[in-house]
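A single protein chain has been omitted from the complex, and every remaining protein chain is retained in its original position.
What follows is chain A.
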Amino acid sequence: MKQTKRFFMIPYFIWIGLFVVAPLLLILYQSLTNNQHQFTFQNYVTYGTSSTYLHMSLNSLWYAFLITVITLLISYPAAYFLSKLKHQQLWLLLIILPTWINLLLKAYAFIGLLSRTGSVNSFLTFVGIGPQQLLFSDGSFLLVATYIEIPFMILPIYNAIVELNPALINASRDLGATNWQTFRRVIFPLTISGVKAGVQAVFIPSLSLFMLTRLIGGNRVITLGTAIEEHFMTTMNWGMGSTIGVVLIVMMFIIMALTNDRRKKRRELNDDEEN
């Protein structure tokens, strides 16, 4: 029995080894070599002493933080009201639907909406405000990034809220708690695992967004993802690109450590996406 169990684990281990462990080790190896394939820490020294890279890291963290906060502010109430609705499955489907559409297509759709001749500006002209510069601004970048990440925040929070035993809320009311107190002392603490899962699912991908920075941000928003792309595609300095990759991976581990205990929730998120 144990033998067969091990046997079935083999494909899994091969998968993990080839597609998770090996790439990570390769990135680490690359980051420790220069263009002449010599072993060196130079890339890390460059990263640590360059104001450009530090500024870029700050940018990445700051934008990822903003995107996460905005999505959370929208998603928590949305998920809460969703759990009170009648046709929940239908509404959920509508929220999940956009995630099936390719990211690039969505970005191009937003270019159409936000450009000078786009529908938003036509509307603004119609109401008398006049055309505004919407594309290539921080605001439009945050808007599109938030739009793309929202489903990944709503789903785990929704799952956590649905799991909440309504008896607890009733008990809280019976004991004389106001609505606010019930939310603060009962509902929120019991759904914090969903929030953590959502934060993780949004913050980490937001750190390395790079196509959006060009298409929507017009390269006026530069993040670490942009730098990686540049080092691999134009400079051909794979060592430096990998070094930034390692920095991103470290940042991700830190985020994961801070938002621990989301493992269980993540599985539920995946289950929901399959339904």
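The definition used in the following text is that a residue touches a chain if its C-beta (ideal position, glycine included) is under 8 Å from a C-beta of that chain, and two chains touch if they have at least 3 such contacts; residues count from 1.
The criterion applied here is as follows: contacts and distances are computed from a predicted model.
J.: As a check of understanding, state which of "ABC transporter substrate-binding protein", "Spore gernimation protein GerC", "NADH-quinone oxidoreductase subunit I" or "Sarcosine oxidase subunit beta" is the UniProt name of the chain not shown.
T.: Missing chain, per its UniProt entry: "ABC transporter substrate-binding protein".
J.: Could you tell which one of A:6, A:185 or A:220 touches the chain left off the display?
T.: A:220
J.: Considering the complete complex, identify which of A:6, A:116 or A:185 is in touch with the unshown chain.
T.: The missing chain is touched by A:116.
J.: Would you mind spotting which of A:92, A:135 or A:153 touches the chain that isn't drawn?
T.: Checking each option in A:92, A:135 or A:153, the one touching the absent chain turns out to be A:135.
J.: List every residue of chain A that touches the chain not included in the displayed model.
T.: For chain A, the residues touching the absent chain are 35, 52, 55-56, 59, 111, 115-117, 133, 135-136, 214-215, 218-220, 222, 226-227, 230, 234-237.
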